[in-house]
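Here is the structure we will look at.
All protein chains but one are shown at their positions in the complex.
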Amino acid sequence: MVGRFLKRLYGSLIYIFLYAPILILIVFSFNDSRSRGQWGGFTLKWYKELFTDSQIMSALYYTIIVAIISALVATLIGTAASIGIHEMNRKQKSLIMNLTYIPVLNADIVTGISLMILFIFIRLDLGLVTLLIAHITFNIPYVILSVLPRLQQLDNNLYEAALDLGATPWYALWRVIIPEIMPGIITGALFAFTLSIDDFVISFFTTGSGVSNLSITIYSMARRGIKPQINALSTIMFITVLLLLLIIDSRANRNIDRKENA
Amino acid sequence: MKNRWITYPYIVWMILFIVVPIILVLSYSITLESEQGLSFTLENYKRFFDPLYINVLIHSINLALISTTICLILGYPMAMIIARAPIAYRNMLVLFFVIPMWMNFLLRTYAWMSLLERSGLINRLLTSINLPSLNLMYTNGAVILGMVYNFLPFMVLPIYSVLIKIDKNLIEAAQDLGANDLKVFLKVTLPLSLPGVFSGVIMVFMPAITTFVIPRLLGGGQFTLIGNLIEQQFLSSGDWNFGSAISMFMLVVILFSSGLMGRYDKDREGMGLW
Partner (left out) sequence: MKNLKKRFIMFSFVVLVLFTLTGCGGDGKITINVYNWGEYMDETLVDEFEEKYGINVNYEVYDTNEAMYQKIKPGGVNYDVAFPSDYMISKMIREDMLYEIDFNNVPNYKYIDDKFKYLEYDPNNQYSVPYMWGTVGILYNKTMVKEPVDSWNILWDEKYEKQIFMKDSQRETIGVALQKLGYSLNTRNLDELEEAKEELIKQKPLVLAYVVDELKDKMISGEAALAVTWAGDAAVIIESNPDLAYVVPREGSNFFVDGMVIPKTSKHKKEAEMFINFICEPEIAFKNTVHIGYSTPHMEAKKMLPEEVANNPVAYPGDDILEKCQVYKDLGDMVKVYDRIWTEVKAAK
């Protein structure tokens, strides 16, 4: 009994530790006073200022654009690569997988500066294109790591059977393999999307004039003193993430139910 | 199946944007530009072994180790609590653990900035109950706090995912054989969860040792860690050669240590990850 109580207490404390700072930001996003320690009455003015702040809005735009495009491209290249890697022999596979692990393991700052050096070396202007390339580069491995296990679980006979029944390799790939590994592809795409939204360090080194994402904007704002608009931004981000994850989670649960009922 | 060619775009991509950049960093790290043009040198690496920079390295390792240890101490019990929770709650508990992680990393760090400063909420609370206000911001403690807060999920999730895979029968068998809870934990659960602990340690330690944002924002520029040193070479001193040498050093250390971990993993699970 005591054990259970302690467990609950401990668990709650950890969750409080995780959420308290965020909740405080949310509360203060409605605070009329600029000061962080004082309550000056309820207001929505920071939200209004947030949406009229062209700097934050353009950062938001680039963040979302880069996240969507880089996730899609990475998913495409990564899924294709996984299917190919799956068919390689052990030696080739381990070579490719070691390559795949480099950006996953490497420190962000090293990945960031190495890409920056490359872009400057080949005289590619730092900007949206370089930012996209960088994000795609660090996203692909995560897609592969989500898709490959699915392929491993796949019954090879399925594909062969489809071919025997007269399907072209493309048709078989499209109608047999892809549907089977779809959950892995979706996980990979989501993973890539969130990694891209969350990234600061690699973006910081690979973007140039005119293009900055939310992380970079917050970093530069945070060094200029604390701005209440960021609190409003945090609130919106938090609620978006919360809703997104709850939707994904309920979908996942529905899928599990369906599988169990089948 | 002969679809191997569809891997080629990926291979080309990775060679262009992973292999070539690393080769460039390597070549910067072993050259020195002077009036006579480029020349080969190991000077940049030698410079890194200057006591000044070794101290930076030691300090980074120290802070990262402390943060990793705290994450482990806080995270392991948490992973166990989640893993042992009824299935109905379990997904919810994991989900709520991940949500803060999905919020922007800079926002999470920023949240602490406004809590820790002298006129921040924590100190307001302290003074309102007549306690002296504390100097929380811009300290080692603030940097460690920032790391623990940001990286705790990286510790909990791998341990959790190993824990739920442990065969319940093993634990029951141990109990049937008369082992008490502590003994079951020490002899069964803990050894079986070690792969999770190791990947958790790596996943916390690596970003902690190279972060430059947390010491910059919560440490007020007083703490030069390895990440800051690299950043400084590229963004204010302009010494790309030295910066590249430090980067290469970090890369080798990271690949070497994860190679070791990989071997450990393979011994355990036979096939390893693949």
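A and B are the chain letters, set down in written order, and residue numbers restart from 1 in every chain.
Here is the rule we go by: a residue touches a chain if its C-beta (ideal position, glycine included) is under 8 Å from a C-beta of that chain, and two chains touch if they have at least 3 such contacts.
What you are looking at is a predicted structure, and each value in this text was computed from that prediction instead of being measured.
Participant: What chains on display are touched by the one that is not shown?
Facilitator: Every shown chain touched by the left-out chain: A, B.
Participant: Looking at B:F97, B:F205, B:F234 or B:F249, which makes contact with the chain not pictured?
Facilitator: Hidden-chain contact among the options goes to B:F234.
Participant: Looking at A:I56, A:L126, A:L148 or A:V201, which residue reaches the missing chain?
Facilitator: A:L126
Participant: For chain B, enumerate the residues touching the unshown chain of the complex.
Facilitator: Within chain B, the residues touching the omitted chain are 52-53, 55-56, 59, 117-119, 135, 137-138, 219-222, 224, 228-229, 232, 234-239.
Participant: Just the residue numbers, please: which parts of chain A touch the chain that's not shown?
Facilitator: Chain A touches the missing chain through residues 35, 55, 65, 68-69, 72, 116, 119-120, 123-126, 128, 178-179, 182, 208-210, 212, 220, 223-226.
As a convention for this text, only the chains that are shown with their structure count from here on.
Participant: Nearest whole angstrom, what separates the Cα centre of chain A from the Cα centre of chain B?
Facilitator: Spacing between the chain centres: roughly 17 Å.
Participant: Would you tell me which residues of chain A are touching chain B in their complex?
Facilitator: 7, 10-11, 14-15, 17-19, 21-22, 24-25, 28, 35-38, 77-78, 80-81, 83-85, 87-88, 93-94, 96-97, 99-103, 105-110, 113-118, 121, 133-134, 136-137, 140, 144, 148, 152, 159, 169, 173, 194, 197-198, 200-201, 205, 214-215, 218-219, 222-223, 226, 230-231, 233-234, 237-238, 241-242, 244-246, 249, 252-253
Participant: Residue numbers of chain B touching chain A in their complex, please.
Facilitator: Residues in contact with chain A: 1-11, 13-14, 17-22, 24-25, 28, 74, 77-78, 81-82, 91-93, 95-100, 102-115, 117, 119-121, 123-124, 149, 152, 206-207, 209-210, 212-213, 216-217, 227, 230-231, 234, 240, 243-244, 247, 250-251, 254-255, 258, 274.
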